[in-house]
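After this line comes chain A, so read on.
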Amino acid sequence: MRTLYAELNKRFPLGELTVQREDLGFITVEREHLRALLLHLRDLEGFTHLVLLTAVDWMEEGIFQLTYLLSDRKKRRDLGLRVMIARDGASMETVHDVWPTAATYQRELCEMFGIDFPDSPGVHDPFILEGWTDIPPYRREFDTKKYADETFTHRAGRETNDPAEYMKKQLYPDGA
Partner candidate 1 sequence: MKDELKKRIITGPDGFEFEVDPLNDYYCDAPPKVHPPAYVKIVEDLFNWARSESIWILGFGTGCGAIEMRPLMTPRFDAYRYGVQWRPTPRQSNLFIISGYLSVKTLKRVIRSYEQMQSPKYVIGLGSCTINGGMYWDSYNTIKKLDEYLPVDLYIAGCMPRPEALLKGFEDLKKIIRAGEGEGANIYAKNFDWYKANQKKVIQDWDMPDYNW
Partner candidate 2 sequence: MFEWMKIPYALLTLFIVVNYGLLMTALIAKIGARVGRRHGIPIYQNYIDLIKNYGLRSSITHGFMFYLGPVFRLTGGVGLILFVPIIYGSEVFSNFSFAGDLILALYFIFFGTLGMALGAGESGHPYAAIGISRGLSQVTMAELPLAMAVFAVALQYQTLSITDIVAAQQGGILNWTLFTNPFAVAAAMMSFLGSMMRPPFDVVLAPQEIPIGPPTEYHSSYLALMQTNRVIFPIAKIAIFMSLFFGGAASWPVFFLKVFLIYMVSVFVGVVFPRFRVEQSIRWFLIWAVPMGVLGLVWV
Partner candidate 3 sequence: MVYVALITGFLLILMGLYGALTNRNILRMTVAFSIASTGTHLVLVAVGYIPGRTAPILDGAVTAADASLRIIDPVPQALVLTAIVIGLGVTALMLTYAYKLYETKRTLDISKYTDLKW
């Protein structure tokens, strides 16, 4: 993994490398190098598979972190590329032409985080939220509980317990 990083670093200006496992690492890259890097990884380094594309909402920093997780099946290693983009008017270049599967992930990100991917096919079509009018639900400013309370009727008499506490009480009623 480190050799790969060293190799890549010769060609692209890369951020730091986080090695999670021997076969799984994450690299932070600049947005403008992403595409070239992806193509390089896909065509020359054997990362043929886009495992997933997901986002993390760093609300406090005002950024979204996009993670492109790639897999090299021959060498059994995975590499995640992190790209930071601005949270306001979030938008990112589409990579569906590199991996067609990306279109689906991008559609999901668009719906859940409100990140736009111009030119990605069907990116604005509803994915699982048909007729959603509120702000995208995975943004952290979205208050799920409040929304659920307002939208859905709850059955009276429901109790909520902390499972650990509750089981403790059930199994050891004497507090031992």
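A word on the picks: all candidates are chains of the complex that A comes from, given by their letters.
As a working rule, a contact is a pair of C-beta atoms (placed from the backbone, for glycine too) under 8 Å apart; a residue touches a chain by one contact, two chains touch by 3 or more; residues count from 1.
Since we're looking at a predicted model, the values are computed, not measured.
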Touching candidate - 1, 2 or 3 - for chain A as found in this complex: 1
Touching residues on chain A, where the partner in the complex is candidate 1: 128-133, 137, 142, 144-145, 147-148, 151-155, 158, 160
